[in-house]
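Missing here is one protein chain; the remaining ones are kept as they sit in the complex.
And then chain A:
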Amino acid sequence: MPPLTTPKSGDALFASVERVNAELFTLTYGAIVRQLLTDLEEVEEVNKQLDQMGYNIGTRLVDEFLAKSNVSNCADFKETADTIAKTLSYVCPVIAFFTATVAMHHSGTFHALSSANSLGFKMFLGVTATVTNWDAEGTTCSFVLEDNPLVDFVELPDTCQGLQYCNVLSGVIRGALEMVSMKTEVTWVRDMLRGDDAYEMRVKLTKQVPEEYPYKDDD
């Protein structure tokens, strides 16, 4: 039997979520990065932490994404990549919610944020991504963002040249894909903060993990 409802387009999803000012999210994210720089001092550590936060967000985010988008089949990586790109405009607003949530766990200074979120605010960022540069095996592709609202108002100072400012996004993609059984490696290859003309995330599928029967015979 065909599915009851077909997957929604990114635009339809975008229309179905509540939105608030993108600047609020951008500045919130900035505050998190700022706090991490203060707490951890090492730029490398900040990159790691942002990625980990994104991962935690992604592992939760995927369920909301699936519930609202009616995507039912994710066995094919190519199809999944297209779906992600089409719906990235939807994913971003929800990131905001979870960013604040994770931030609350990380540091007590974000209590005000989390209580704002508990009022049900979801934030919106309009992003369109294109999927390009597939390799021959169909296991590696690039997400290209022409425009990235995370970096509005941002300039990288000389002291933070190694900072992957948007590492939270790559963490989200990695975490979300892992929940649909795809282990991936995500790296940034182009970054407008370093003078490139766009943002490019390289996503490499390393392994697809089939579902195993979780119990042993004797327990």
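By our rule, a contact is a pair of C-beta atoms (placed from the backbone, for glycine too) under 8 Å apart; a residue touches a chain by one contact, two chains touch by 3 or more; residues count from 1.
The rule is simple: contacts and distances are computed from a predicted model.
J.: Have a look at "Trafficking protein particle complex subunit", "Ribonuclease H2 subunit B", "GINS complex subunit 2" or "Ribosomal RNA-processing protein 42" and point out the UniProt protein name belonging to the hidden chain.
T.: Per the UniProt record, the undisplayed chain of the complex is "Trafficking protein particle complex subunit".
J.: Touching the absent chain: which residues on chain A qualify?
T.: 1, 4, 59-60, 62-64, 66-68, 70-75, 97, 101-102, 104-105, 114, 179-181, 208-215
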